[in-house]
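We show some of the complex, not the whole, and keep each chain where it was.
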Amino acid sequence: QIAVANAQELLQRMTDKCFRKCIGKPGGSLDNSEQKCIAMCMDRYMDAWNTVSRAYNSRLQRERANM
Amino acid sequence: PQLQQFVEVETQKQRVQLLVHHMTELCWEKCMDKPGPKLDSRAEVCLVNCVERFIDTSQFIVNRLEQIQKARPFFSESLSN
């Protein structure tokens, strides 16, 4: 359940960030360049989330080792 | 089961209302830089397009995520609901 909530949270924040970044003035359809921008933005956002998770976990482990 | 159903329906309603508030803020920022004495038609078209493109973006992201999930699972569970 928490895994689902977590995925939902990521989905929401990613949608918000990528919509803001890729849709300047909203037009009559999601054109090709906007779709490309969103796809790239998604991939980078998930990379960022992965990198942040890993960095946070490795920091946590170092802290525990120092205690 | 009736109580449970009631709670689910109310939760769903609330989620929709929060989404509407969220889109109002987002589209207000995109479309209404200078609020005038009336809602002019340019701003109205922009707001409608903004809602449509925001939902398109959500769906595009969910669909693409499902495809990625099939190829190389990123999450341990499905994102479909």
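We call the chains A and B, going by the order they appear; numbering starts again at 1 in every chain.
Definition applied: a contact is a pair of C-beta atoms (placed from the backbone, for glycine too) under 8 Å apart; a residue touches a chain by one contact, two chains touch by 3 or more.
From a predicted model like this one, the values you see are computed outputs, not experimental measurements.
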Stoichiometric formula of the complex, labels as displayed: A x3, B x3
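Everything below uses one rule, namely that only the chains that are shown with their structure count from here on.
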Distance between the centres, which are taken as Cα means, of subunit B and subunit A, whole angstrom: 16
In the complex, subunit B residues that touch subunit A: 22, 26-27, 30-31, 46, 49-50, 52-54, 56-58, 60-62, 64-65, 74-77, 79, 81
Residue ranges of subunit A in contact with subunit B within the complex: 3-4, 7-8, 11, 14-16, 18-20, 22-23, 25-30, 34-35, 38-39, 42, 46
